[in-house]
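One protein chain is absent from this view; the other protein chains keep their places.
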Amino acid sequence: MEHKIEYEKIEKRDRARRAFTGAVTYVLLAFWALVVLFPFYWMVLTSVKSYSAYNSEYIPQLFTLSPTLQNYVDAFTAVSLGRYFANTILFTAATTLLMLGVTVLAAYAFARLNFRGKNLVFTLFLSLMMIPNELVVITNFVTITNMDMRNTFLGLILPSVTSVFYIYLLKENFEQVPDQLYYAAKVDGTSDLKYLWKVMMPICKPTIVTITILKAIECWNSYVWPRLITDDERYFLVSNGIQEIRENGFGRENIPAMMAAVVAISVPLIVIFLIFRKSIMAGVSRGGTKG
Amino acid sequence: MERRTMKGWLYLLPAILFLGLFLVYPLIDVFVYSFEEGYNFASQTYHGVGGYNYAYVLRDPYFLQAVRNTFILVVITVPLSTGIALLISAGLSSIKPLRNLFQTIYFLPYVTNTLAVGLVFMILFKKTPYTDGLANLILGWFGRGPIDFIDGPYAAKMFVLCLYTIWIVMPFKILILTSALASVNQSYYNAAKVDGTSRFRIFVRITLPMISPTLVYLVITGFIGAFKAYSDAVALFGTNLNAAEMNTIVGYVYDMLYGNSGGYPSYASAAAIILFAIVLTITCINLLVSRRYVNYNV
Partner (left out) sequence: MKVVLQDLTKIFPGRGRKSKGDVIAVSDFSFEIPDGKLIGLLGPSGCGKSTTLNLLCGLEQPTKGKIFFGEDDVTDLPAENRGVGMVFQNYALYPHLTVKQNILFPLENLKGDAKLSKEEMLAKAQEVAKLVQIDELMERRPAELSGGQQQRVAIARALVKMPRILLMDEPLSNLDARLRLQTREEIRRIQRETQITTIFVTHDQEEAMSISDLIVVMKEGVVQQIGKPQEVYDNPVNLFVAKFLGTPPINVFDGKVQGGRLWIGEDDVLAADGIPDQEVYVAIRPEGFVLNEQGAFSCELKRVEVMGRDISVVSVNKASENEVIRSIIAAENKVNTGAAKVRFDLKPNKVFAFDRRTEKRLL
C-alpha cells in the first residue's frame, strides 16, 4: 500500500498549490483594481474636502470627517463650468446625430443597394481607416480658419462627424438582415428609406446604440481639435475647460474645487458606462481604440 | 446614369462629402504643405518648393526632445502594459467569483476624460510648498524622498507620464486579451491537463501560441497609440510641454500649428509626416517579426 501514501501526498500538494495560486491571483487582481479605483477615490475625496482643510494637510489624509459640497458650488459659479457642460452637450449631441445620419445612409448603401462602383468605393473607404488623425488635422485647421469658422460650433462639429470604422461596423450588421425581408418590403411597395427606417434600424438597434455611445464618449472626451479651433472661452468644451481651470483657475490654486469639476466631468461618462456596459465593451473589443 | 446607381451614390453623398473634405483632401494637402517653403499663414503665400521644412524640423531641438520623449514612452509603456495586461487577463480568466466586478472596474479608465483624470494624477504626484503629495508620502515610508514628479527631474516626470499612459491604455488591452483567452477552446486545456501538463507549461506552450495573433495586434496598436501620445502629457504637465521638457511628437505638431510658436503649418506638416513614417516603419517591422513567430492558422 505504498502507493496510497504517495497519492495522498500528491493530493495534498496539489490542493496546497491550488489554494496558493488562487490566493496570489486574487491579490494581484485586487491590487490592480485598487490602482484603477484609487484615483477615482482620491478625486471624490479631495472634491469634498474644504479649501482650507485641504491646504492645511501637509500629510494628505486618506479620508475626511467633514465633507462639504462647497467646492461643487464654486466649480459651477467661480468658473464657467456650466457653460463648458452646455457646450459639450450641444457638441456631443450634434456631432453624434450627424454622424448617425451619415453613417446609416452610407452603411445602407454598401449593405443593401446595388450600384456601379460600389466595391471600389468601399475598398477606398476601408483604406481611409488607416489615415491617422494627426496627418489631417493640420489642413483641417487651415480649412476651418479660412472658412472663418474658428470659435464656432460648426467649426467644432463638421470635421468630427465622419468615422469610417462605424460605417464599416454598421454595414456588417446590416448585411446580416436576411434579403427576404427586403424583397418582401419591395413587393409591398415600401420605399428604401422607409425600409431602412422601419425595418433595418430597429433590427440593428444594438449596433446603432453601441456606435452612438462610443461616438458620444469620444466627443465628450475630445480635446485636441477643440483646443486648436477655439481660443474663446465661450466655446470651450469640458476638456479644454478643465485645462483652462487648471491654468487660470479660480484666481488662486483651488485644488478641491478643481477636483469637484473633474468629478462633475467624469460622472456622466461613468453612469453611461455602467448602464451600457455590455454594448460598450462589445463595441470596443470589435476594434475601437482610444484616441 | 442608371436610376439604381444614382440612388446608391445619393445615399453615399453625405459620407463622401465629409470624408472628402476632412480626410482625403487634407491627406493630400499635408504633403503639399510640407514641401512649401516659407509658407505664410496670413497671406497664404510661399516662396519655394523643397525639403527645407523637414531639415528645419529635424534640426529643431524641441522636435528632437519630443522624439526622444516619445521613444522613451513607447519603449517603456508598450511592453509593460502588454505584459501586465496579459498577467491580469490570465488571472481574470482563471477565476469565477468577482470576475464581472473586476472586469467592470478595469474598464473604467477607458471611459474617463483623459484631461480630467490626469489632473488627479498630477495632484497625487505634485509637490507644492503646502504638501509633498501622496506619492511622496509613500516614498517617505521607504526613506526616500520627496521628489517633485511634476516640475522636478526629468526621470521623475517621465515616470509619471509612463504610469499614467499605462493606466489609460490598460482597459483596452485587458478587454481584448480576456476575450482572446476566453475564445481558446476549453478542450485543449482539458487534453493538456489529462496529459499531466503543469499550469506554467500549459500557459507557455498552449495559451500563448493560441492567442499570439491577438498579442501581435495589441503590440502593433500599442505602438501606434503610444507614438501618438499627447493629451496625457498635457493633462499632467499643462499645455506648455516644451517648457516642461515633456513634449511629444504630436504635441510638437500642434504647437507648430497653433499655440505658443505661432502658426507654421508647413513645419507641422513635415513633423506629422515624419511621425507617420516612423509609425509605418515600426508597424512593418512588427509585422515582419511577428510573421516569423506567430501562427495564424490557429
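Chains: A and B, in written order; residue numbering restarts at 1 for each.
Throughout what follows, contacts are C-beta pairs under 8 Å (C-beta built on N, C-alpha and C of every residue); 3 or more make two chains touch, one makes a residue touch a chain.
For clarity, every value in this text was computed on a predicted model and none was experimentally measured.
Asker: Among the options A:Ile10, A:Leu37, A:Leu154 or A:Ala184, which residue touches the chain absent from this view?
Answerer: Candidates A:Ile10, A:Leu37, A:Leu154 or A:Ala184; residue touching the omitted chain: A:Ile10.
Asker: Could you tell which one of B:Gln44, B:Asn100, B:Asn190 or B:Thr281 touches the chain left off the display?
Answerer: For the chain that is not drawn, the touching residue is B:Asn190.
Asker: Considering the entire assembly, which residues of chain B contact the chain that has been omitted?
Answerer: So the residues of chain B touching the missing chain come out as 185, 187-188, 190-198, 201, 205-206, 209-210, 295, 297-298.
Asker: List every residue of chain A that touches the chain not included in the displayed model.
Answerer: 1, 3-4, 7, 10-11, 14
To be clear about the criterion, only the chains that are shown with their structure count from here on.
Asker: Distance between chain A and chain B based on Cα centroids, please, to the nearest Å.
Answerer: Those two chain centres are 16 Å apart.
Asker: Please name which positions on chain B make contact with chain A in the complex.
Answerer: 2, 4-9, 11-12, 14-16, 18-19, 21-27, 29-30, 33, 41, 44, 84, 87-88, 91-92, 94-95, 98, 102-117, 119-121, 123-124, 128, 130-134, 137, 167-170, 172, 175-176, 179, 199, 221, 224-225, 228, 230-231, 234-235, 238-239, 250, 253-254, 257-258, 265, 268-269, 272-273, 275-276, 279
Asker: Taking the complex as given, what residues does chain A use to touch chain B?
Answerer: Touching chain B from chain A are residues 21-22, 25-26, 28-29, 32-33, 35-37, 39-40, 42-43, 46, 55-60, 101-103, 105-106, 108-110, 113-118, 121, 125, 128, 131-132, 134-143, 146, 158-159, 161-162, 164, 167, 192, 217, 220-221, 223-224, 227-228, 238-239, 242-243, 246-247, 253, 255, 258-259, 261-262, 265-266, 269-270, 272-274, 277, 280-281, 284-285, 288-291.
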